[in-house]
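One chain of protein is taken out of this complex; the other chains stay put.
Labels A, B and C are assigned to the chains in the order they are written; within every chain, residues are numbered from 1.
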Amino acid sequence: MRTLTVVLSALALAGPAWAQSPPSLAGRWSIAVDRFGTPTYDEVFLAQDGDKVTGGLFGQIMTGVLANGTLRLQGKDPKRPASGEAKVSGDRMSGTLTVSDGFGGEPTTFAFTASRAPTAPAGPPKRHEFKPTVFHRQFSAMNAPVLTIAPGDTIHTTTVDAGGSDETGKPRVLGGNPQTGPFYVQGALPGDTLAIHIVRLKLNRDWAISDDAIVPRGVDLDLALKGKGASKPVRWRLDREKGLAMLETPGDHTGAYVVPVRPMLGCIATAPQPAGGAPPSGDSGSYGGNMDFNEIVEGATVYLPVSVPGALLYFGDGHALQGDGEINGNALETSLDVEVRVELIPGKRVPGPRVENETHIMGMGLAGSIDDAYRAANGNLAAWLERDYQLTPSEIAEVLGTAVEYRISEVADRNAGVVAKIAKARLATLGKASKPPEKAAAK
Amino acid sequence: MRTLTVVLSALALAGPAWAQSPPSLAGRWSIAVDRFGTPTYDEVFLAQDGDKVTGGLFGQIMTGVLANGTLRLQGKDPKRPASGEAKVSGDRMSGTLTVSDGFGGEPTTFAFTASRAPTAPAGPPKRHEFKPTVFHRQFSAMNAPVLTIAPGDTIHTTTVDAGGSDETGKPRVLGGNPQTGPFYVQGALPGDTLAIHIVRLKLNRDWAISDDAIVPRGVDLDLALKGKGASKPVRWRLDREKGLAMLETPGDHTGAYVVPVRPMLGCIATAPQPAGGAPPSGDSGSYGGNMDFNEIVEGATVYLPVSVPGALLYFGDGHALQGDGEINGNALETSLDVEVRVELIPGKRVPGPRVENETHIMGMGLAGSIDDAYRAANGNLAAWLERDYQLTPSEIAEVLGTAVEYRISEVADRNAGVVAKIAKARLATLGKASKPPEKAAAK
Amino acid sequence: MRTLTVVLSALALAGPAWAQSPPSLAGRWSIAVDRFGTPTYDEVFLAQDGDKVTGGLFGQIMTGVLANGTLRLQGKDPKRPASGEAKVSGDRMSGTLTVSDGFGGEPTTFAFTASRAPTAPAGPPKRHEFKPTVFHRQFSAMNAPVLTIAPGDTIHTTTVDAGGSDETGKPRVLGGNPQTGPFYVQGALPGDTLAIHIVRLKLNRDWAISDDAIVPRGVDLDLALKGKGASKPVRWRLDREKGLAMLETPGDHTGAYVVPVRPMLGCIATAPQPAGGAPPSGDSGSYGGNMDFNEIVEGATVYLPVSVPGALLYFGDGHALQGDGEINGNALETSLDVEVRVELIPGKRVPGPRVENETHIMGMGLAGSIDDAYRAANGNLAAWLERDYQLTPSEIAEVLGTAVEYRISEVADRNAGVVAKIAKARLATLGKASKPPEKAAAK
Partner (left out) sequence: MRTLTVVLSALALAGPAWAQSPPSLAGRWSIAVDRFGTPTYDEVFLAQDGDKVTGGLFGQIMTGVLANGTLRLQGKDPKRPASGEAKVSGDRMSGTLTVSDGFGGEPTTFAFTASRAPTAPAGPPKRHEFKPTVFHRQFSAMNAPVLTIAPGDTIHTTTVDAGGSDETGKPRVLGGNPQTGPFYVQGALPGDTLAIHIVRLKLNRDWAISDDAIVPRGVDLDLALKGKGASKPVRWRLDREKGLAMLETPGDHTGAYVVPVRPMLGCIATAPQPAGGAPPSGDSGSYGGNMDFNEIVEGATVYLPVSVPGALLYFGDGHALQGDGEINGNALETSLDVEVRVELIPGKRVPGPRVENETHIMGMGLAGSIDDAYRAANGNLAAWLERDYQLTPSEIAEVLGTAVEYRISEVADRNAGVVAKIAKARLATLGKASKPPEKAAAK
């Protein structure tokens, strides 16, 4: 069977009818269902008219009656009988849901808990100084948060290098892009988007490790034979004052070769649903992850979908600099001093990672081939134009056809990455979004 | 950084020199190193001359002296200083290894344990009746074995369907190819190969679930538009007596459509090294996994690499039958009655999953595109011809060029699969292997 | 700009209205338009009511009046003014068409000729003995036919090998798959399908040439490095009596290696429209061409679209035998004795090459990657099931999902090839087509 995707509900309710009496349960809830030991998370929108409550659950509309603190629900799809019962207590409820798959199997009863979607916390944003002591090698929803923050808060912390060594060169964890985090963002729910502003990325040591070969995805037969498949580690010196990198032991023709540093985060991710497993920190997907995109630098904003309550933000795998694609398998791997400000865009789903900077908006595609990643990048950017600029398919084709730019962002890992970009100067003439689109939506 | 692959040692020792005095530590050992909490496993070959012991560890040769039950080791690579010390007690040792990466970082000290590679257990093979009560959704090295068997033993058990329902239709676990297992195979070590003979696959209920659309990887623009992206579940009736499947609710033109059942295992895997994470049961790789290859049927033998002690064998995701590639995303998903005999081929590494039946040997390639999977399948089958038939690259090209057959085995999942096959009738004229190659090697 | 595809008309007319008086121009016509020196061909369906004539031309409906042997036409699309005038003489007409592209450019006047689609010629099928003296290296519509045949006729001839040498070993033409043909099939028009039955393929010499390396598309990094990019010619001996091939100068392990011959045509093609250029005989496309599919053997029927009047059938590039994909770049290249029977299926368009044999129907996909070829193969076979078995998209998905088989048929050339097959035993239960589908349609 193909990989399971657990979908609890994707039914929005048009429900404006419950305006008469002040609804007590109406609104957005966060729900966690225990499916044979695996929690699955989703948002649910409840409507209420008197004591009658309606919501989309398990892919169907359920309606119920709230009486004496107990909500009894019944599904409306005759082919897939479903029912539920929950004790309601203020902004929380807990109970069971019994559902049938409609294909002859027995119905199953699951326990669930739900809580009302929180409103934005009061008070001014905070700045958190965080010194990591544990590093994770999976973008897992099951790792305990290392810190809880509110939307708008800033985190100042550090990351170890991809091999697990910190700013002093001390190995702290087994290599493979160990991550700082996860950070729990209060109020973040499945269906939201996290906007991570990269406030500062600063080198905190004066060397980096890389390799001197090109990954298999990048070599044609001629290059493969020239390179003979060999790869050895190479050490680079980082001149932090001048902002330059140079080989510690150059070859005959690279003695004077210097390249400006441009620190970037190779990995940044939210935790995906636990039902799909816990991707290793070398992998990537709609949750972000090991994207190795060299525009994730100081000043950029990364947008990632929220799949679990609190979002669970991870980042790591700092690179002093990197050409497109991370073609050596390792970029200039180093530890970093990191400062990010995290904002929440409630109720907006993004189909995959997006990046925005001063000049461009960018949609990323991640897939098993560059060809497939290319198609996904177009889909991601087109969805952006459709939602935030209300463009029709024809208009999207015309705008992209005249203004899109493509980058191959990642070739070193299991997923290849392609980025489809469009200049804000072009978008400005579309008239609908004088403000940067996501930021506008975030208010 | 690209995904980490932890390599402890891949150094074979030519060591015939230790023939004089009976070696006490010489031979093959299984080693487990604790790397910041993550165990990594490997085989190590020790040679011994008097009290001098030599072996390949951490990618370099280490030599040492055994005195008073303590083995003290020193690495031979001046660029990467390494040393170790272990208490030896019979066929076990435990101690520490201190290594430097040679790139300026601090050296690190890891605890390790090792045990001598076991010899084949005495006694006749057993037949185990196993009734599963727990089902796993990751091919994890960290799941506790449900049963320990010896090489040569047979397991008779059942699998739930991909959605988690058993032969009675009762949901037992969250869907997504839940697996029966893992089974611990005594004596299996990293560097070995597991040969799983599919003795019997029998339907144990009279229905299956599938879908009525073609997965995105399989549709060109014309098919995509015709199919409109819709997919709905479809229920098939399984006539176990006649061995036929037919739609429970056929369309206008499929009322008489019948297709013979051919039960197969969609998933069969050994656990990969824990350092790489725990792949979800919808994924595949060199460890096997969710390959959905419709030749993994009764009578076939599957070869999988052993990466952790005990191999940790998983299987599940039974299909009543399936066309090539599992193009509906779901095949005819059903529960199965399964009987397998498990053998061990010590000291043989296979680069990826292989299958053998009465007529063919088959090498599988699994990758993010069909093009890449195709290349990997050729590499797998070519390595088979090189090792077991001693063919040169030119001879391999000539034999494959005249006799290879290709199947696209999987398009439904993250990895596409391609199988490169060659008929045993062709191999028979190569003269070197009158017996089936892997079986011969297994003696 | 992307490659031009010239489409003259694709408008079918529903026209049942002209039943009263016996129409003189009504019916199917073959039209040739001279577009600045390049002929473009198409079929046109004319309807007639009294002196009023209607037809689809240049992508729009044109109507006109026939008076005194002159037909004057006027287009119905106000955005793209079009008009025409032709002298009509029996079953032929010639004149001019003036069209505007509707985008501000000046209108253009083109000369055209048209002739009524011929009915099947009377008389029994003939057998033509044809001894080639000229060989073509492009599947060109502009090469003069070497022989004109009627549908149902049989051609008995020979082909030179891919290098241009004949059955005596004499070089006759520069290598690169030189073709025998083109054969002009009376009555074949754009919009028809040619069915070429391979009656006999017989070796006519006792040696073949091949190579001893694997093409770049077939090697992963490991195989590339082992093969070192080298390829040298290899000569095979063909034992015509026993039907076996063996290396003339075997390696150490291939001295006894023998493989049964299975003669096949590497190339078979109809000429594409001249507006698209003339593909070299190493290329392939919807017209067929250098497909190198090892099921194009004695007993098979190949279906190819007709794009120009007379179809212009080419074939060549005989292989004594070949593994899937022609992975050596050259198969066992040899000259052949060829006998084919050619039939015409009027009014049926096929999207690409198809093959049928005793047991299976097969749709081929040809594209720049195996992934794209795979999608095209599904599209081709799905269209077959849709047209000849009236299956809906859901039914197609269900039938293919349970019964499709995939072969990678070509990796040696610019286009990769994939074949999607389905057994006739499966189709038999669909009920609609007790006779082989294309043959039935051909009556």
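The rule is short, and it goes like this: a residue touches a chain if its C-beta (ideal position, glycine included) is under 8 Å from a C-beta of that chain, and two chains touch if they have at least 3 such contacts.
Treat the numbers as computed from the prediction; the structure is a model and nothing was measured.
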Check the options C:E106, C:E129, C:D252 or C:E358 and report the residue that touches the missing chain.
C:E106
Considering the complete complex, identify which of B:S30, B:S140, B:Q273 or B:S369 is in touch with the unshown chain.
B:S369
Which of these, C:L147, C:I209 or C:A423, touches the one chain of the complex that we don't see?
C:I209
Touching the left-out chain: which of B:A224, B:L244 or B:A423?
B:A224
Based on the whole complex, identify which of C:M62, C:A86 or C:A162 touches the chain you can't see.
C:A162
By the contact definition given up top, give the residues of chain A that touch the hidden chain.
210-214, 217-220, 222-223, 226-228, 232, 234, 245, 247, 251-259, 321-328, 331-332, 351, 365, 369-372, 374-376, 378-379, 382-383, 386, 389-408, 411, 416, 418, 426, 429-432
Please identify, in ascending order, the residues of chain B that touch the omitted chain?
216, 219-222, 224-225, 228-229, 369, 371
Could you pull out which residues of chain C are in touch with the chain that's been left out?
1-4, 6, 35-38, 40, 101-106, 108, 137-138, 162-165, 168-177, 207, 209, 215, 233, 235, 266, 275-280, 282-283, 290, 292, 317, 326, 329-331, 333, 367-369, 371-372, 412-416
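Assume only the chains that are shown with their structure count from here on.
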By mean C-alpha coordinates, which chain is most distant from chain B?
C
So chain A and chain B: same face meeting same face, with over half the numbers shared, or different?
same
Roughly how far is chain A from chain C, going centre to centre by Cα mean, in whole Å?
49
I'd like the Å distance between the centres of chain B and chain C, where a centre is the mean of that chain's Cα atoms.
44
Which residues of chain C are in contact with two or more other chains?
219-220, 222, 228, 369, 371
